[in-house]
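Remarks on the structure that follows.
One chain of protein is taken out of this complex; the other chains stay put.
Entry: chain A
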Amino acid sequence: MSATAGAAAGAGYAADQQSGGGLVIALLLPIALVNLVGFLLPVVNLALISLQEVQASGAMTGGWSTAKWVSVVTDDFYWELLWNTIRTSLGITLATLLVSYPIALYLHRSSGLWRSVLLVMVISPLLLSAVVRTYGWIAILSDQGVVNSVLKAFGAAEPWRLMFNLTGVTIGLTEILMPYMILALVAGFGRLDPRAEEAAATLGASPFRVFRRIVLPLSVPGIALGSLLTFVLAVSSFITPKLLGGGRVFLLATEVYDQAIVTLDWPLAATLSMIVLVVFGIAIAVYGRLVRSIG
């Protein structure tokens, strides 16, 4: 290739690259716009509300103040609330993982029509509102519900307190978040090659050893994704803790509701919402690090 031809080719490549870059920007523009209007601006607005002054009556009359941030940072109650939210959400995530894993593995290994039927059964709860499903749990867990009626039939004198406490919230949220965990796990099982399990079994590994050394390590990406989804949804869950918590289980989301709707303290609600966003950010960073370390 002559020097002139090479220069012309180089110029053409640069021009192509430039028009390609323009196309990429043009293609990204709509989603960037949607993110700007649908996410970034509301978050900025939320941050601004958290810095507004609020009167005792709940009125916001335009002044600026960092009082809510100061009170949240200096009050033990809000640290306790944050810790309680993280601990409860982690517990719910673990419970959801434990009950969802066998179902997801069975679903991964099934095939044909049976697999489709199972998949529909897993997804179908998502067609119902969380409110309806939570009321369903009230019917099951209340003092006169299904569980306590059975216990009573077997001679239990006192009803077992299964709701209006952390137990009820954990049971309800675990069931409600299971579809998300199962779908994430099934998606993550893509790396699971049945031939690797067969090879391990042929070499004399027990079923438990096959699970521990082959199945579990290969499903870590699915576990990480499902756990991230479940944790984030548990932290932001509001209806189920409100209905099944009985006013005893204080979580960030329920506190945001109380401050925004009952006491009208929007700046405090906005401050707590920003803290929820920080928790989400940390969860996503941990997930990203885990995924990178898996390689």
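Rule of thumb we're sticking to: a contact is a pair of C-beta atoms (placed from the backbone, for glycine too) under 8 Å apart; a residue touches a chain by one contact, two chains touch by 3 or more; residues count from 1.
Just so it is clear, contacts and distances are computed from a predicted model.
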Task: From "Extracellular solute-binding protein", "YeeE/YedE family protein", "Cysteine desulfurase family protein" or "Decarboxylase", the hidden chain's UniProt protein name - done: "Extracellular solute-binding protein"
Task: Contacting the left-out chain in the complete assembly, out of A:S50, A:S142, A:T174 or A:T230 - done: A:S142
Open item on the list: Need a quick check: the contact residues on chain A for the chain that isn't drawn.
Closed with: 55-61, 77, 142-144, 161, 164-165, 242-243, 245-248, 250, 258, 260-264
